[in-house]
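In what follows, a single structure is set out as structure tokens and then discussed.
One protein chain is absent from this view; the other protein chains keep their places.
Entry: chain A
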Amino acid sequence: MYKYIIRRILIFIPMLFALSVVVFALSKAAPGDPFTTMLDPNIDRSVFEERKEALGLNDPIPVQYFRWVSSAVQGDFGESIVYNQRPVMDLIKVRFWNTIYLGIVALFFTLIVAIPIGIYSARNPYSLLDYGATGFSFLGLAIPNFFFGLLAIYFLSIQFGWFPAQGTVSGTDVSGLEEFIDRIHHMILPGITLGLAGTATYMRYMRSEVLDVLGSDYIRTAKAKGMSDRNVLYKHTLRNALIPIITLMGFEFGVLIGGAVITEQVFNYPGLGTLFLDAIINRDYPIVMALALIFGIFILVGNLLADIFYSVVDPRIRYD
């Protein structure tokens, strides 16, 4: 078990290396440089060349790569070009937890909705609620994130006034428990928006998995042993049905962060997604590279967690 986890973590290292190479190469391959958007015709070209030389942008690519990586592993991603030369790490730190919280709210919403409904659908296939859930899933998958976000803002926030339409807190004059509740209140709409597609997917998966397991031989054995319906469902069915769901959740981690780029923009939510989009538009490469690397790490960590969890739930892969 521990050997398995350690081996998985060791595999992590070359993957991280590959990821950093890809991120660096892509940013180098992108056309233009940070000065492209600042070109002032009144300034002599040679000034830009000097600046580029000073920033090391004319050094050989491998040299630049090693310079970037060696400071990146120390948590230094350089300075933002657009945001008044503030360190990239500071900009990220401010928004990092906002995005994480949003992801957690989205995942929480996904799980508490999708799993019970999926189980219900599987136990009562072709019932009214099952058809309803199926309809909802297709709708959830078909509606783009940003569109659902706009609908939610229009109806739930502007028309009914139940939820705030943007931001993370109402003001600076709240604190303690009040602030916590206020922050949650702000996260509900973007959280649901972000979790919508996942909810739809998980519901479908859960339904088909539970249905599959309920028809299996070992469930018949459990029933033949005289186990109660509750026991058959919670002990024998659920653990088996959740195995593929866990795999899915590993990917969900990355999907949530990716989805956050759009959702945060719609709700004007100050998270990593908003920062990422702004950085791309402004060609603020230090930020783009840092975030691309962080998003990549999210996906790697998500898959690592999924693999570890997987081996906890399913004894068959423990000794591989």
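Criterion: contacts are C-beta pairs under 8 Å (C-beta built on N, C-alpha and C of every residue); 3 or more make two chains touch, one makes a residue touch a chain; residues count from 1.
In this text, contacts and distances are computed from a predicted model.
**Student:** Determine which name in "Peptide/nickel transport system ATP-binding protein", "GntR family transcriptional regulator", "ArsA-related P-loop ATPase" or "Na(+)-translocating NADH-quinone reductase subunit D" the UniProt entry assigns to the undisplayed chain of the complex.
**Tutor:** For the chain missing from the view, the UniProt record says "Peptide/nickel transport system ATP-binding protein".
**Student:** Among A:3, A:86 or A:225, single out the residue that touches the unshown chain.
**Tutor:** Touches the omitted chain: A:225.
**Student:** Among A:240, A:263 or A:303, which one is in touch with the chain left out?
**Tutor:** A:240
**Student:** Please give every residue of chain A in contact with the chain that is not shown.
**Tutor:** Looking at chain A, the ones touching the missing chain are residues 216-218, 220-229, 231, 235-236, 239-240, 243, 313-316.
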